[in-house]
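Right, subunit A next:
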Amino acid sequence: MAWNEYSFGLLVVFLAALVGFLALARERDDLHKLLLVDLVEVASIAVIALLGTDLAEALILPGLVVGIAELLALSQLFIAKEGIAGVPARGLNIEVVQKSPATVIIPGFLVVYGIILSGFTGGGVAALGLVFYFMSHRFLGDFHVLELASGISWALWVAAFFVFMFAPEFWFLALMGAAVGILLKVITKISLVGVMWGEPQ
Partner candidate 1 sequence: MTPATQKSRALAIAVVSALAGITATALTLAGALPPHADAAVLVIAFPAFVLGLYLYWMAREGEADIPFVGY
Partner candidate 2 sequence: MNEIGGIPLFYLEFGDIVAYFSPFTLALFLLALVFSVFVIVSRPERQIDIAFGADAFFAKDISLAELRFRRFMAIACGLACMGAMVTGDVFDFTLFVSLVGICNVGIVAAVKNHHVQDAAYQYGLVALAGTVPLFSAAAIVVTTTGSLSMLELASPGAPAVPLIARALLVLGVMGEGMAPFYAAKAEMFRAPGAPYVIMCSLSSLLIFLRVTEVVLLL
Partner candidate 3 sequence: MIAELLFGTFFGLLLLGIHRKVIARIQRRPGPPVWQEILHMLKFSFKTTWVPATASAALFVGVVLVAIGIWTAALAVVLSGGSLLIVFAVYMLHKIVEHGFGLSSGSPYGKFGGVRSVISAASEIPLFVSVAGIALFTRSLIISDIVAYQEVHGPLLLTVPLAGLAMYLVLLSKMPFGPFSIVESKELVSGYKTEHFGVWRAGLEVCNGLKTYVLLTTFLLVFVGTMPFLFLLVGMLVLVVSLSFVCALCPMLSPYDSVTVQTIIAGLMLAYVSILVVVS
């Protein structure tokens, strides 16, 4: 078998995974095990990334989604199992952060730039701005509006894919729909992280 860049990359990734698994085998604490499994999971994403084409990006996304879903499910289960639900969380109670206009300007800039970028990356950039905003200003509104927006934009994204499949002649419409859908989806979903950071006690 010829040794090329791919084989070496694979070897390195498998070594990394092996190290992760060894750590996993030695670890006894349940929470640490979960964190280590997440670390090992990165190796599998790296194997896909070694593909080195656009297809890799298309495969990483669902792989990542499934991995994160499992991780979330397990952390929820861990919380239930250890009975640590209902522990109060505190927000960032820093006066400068709460009063400074920079906490409005920077998110504003990021959101506008993100919308111009559009798509998954744009969503990520805009979401970063919103996370920053929500973290510095306590958000006391209704999460359900955000979740609703996220759900509807997700449906838009899926609908756009159906257009690609069954009516390819409207590809431009579908492309725009998918771009806007994923933008809104990623913005709203990630900004929830900022919201969840601190709830008033």
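Here is how the candidates were picked: all candidates are chains of the complex that A comes from, given by their letters.
Everything below uses one rule, namely that a residue touches a chain if its C-beta (ideal position, glycine included) is under 8 Å from a C-beta of that chain, and two chains touch if they have at least 3 such contacts; residues count from 1.
No experiment lies behind these values; they were computed from the predicted model shown.
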**Study point:** Result, touching chain for subunit A in the complex among 1, 2 or 3
**Key:** 2
Review point. Considering the complex alone, what residue numbers of subunit A touch candidate 2?
Key: 6, 10, 14, 17, 21, 24, 30, 33-34, 37, 40-41, 43-45, 47-48, 50-51, 55-56, 59, 62-63, 66-67, 69-71, 73-74, 76-78, 80-81, 164-165
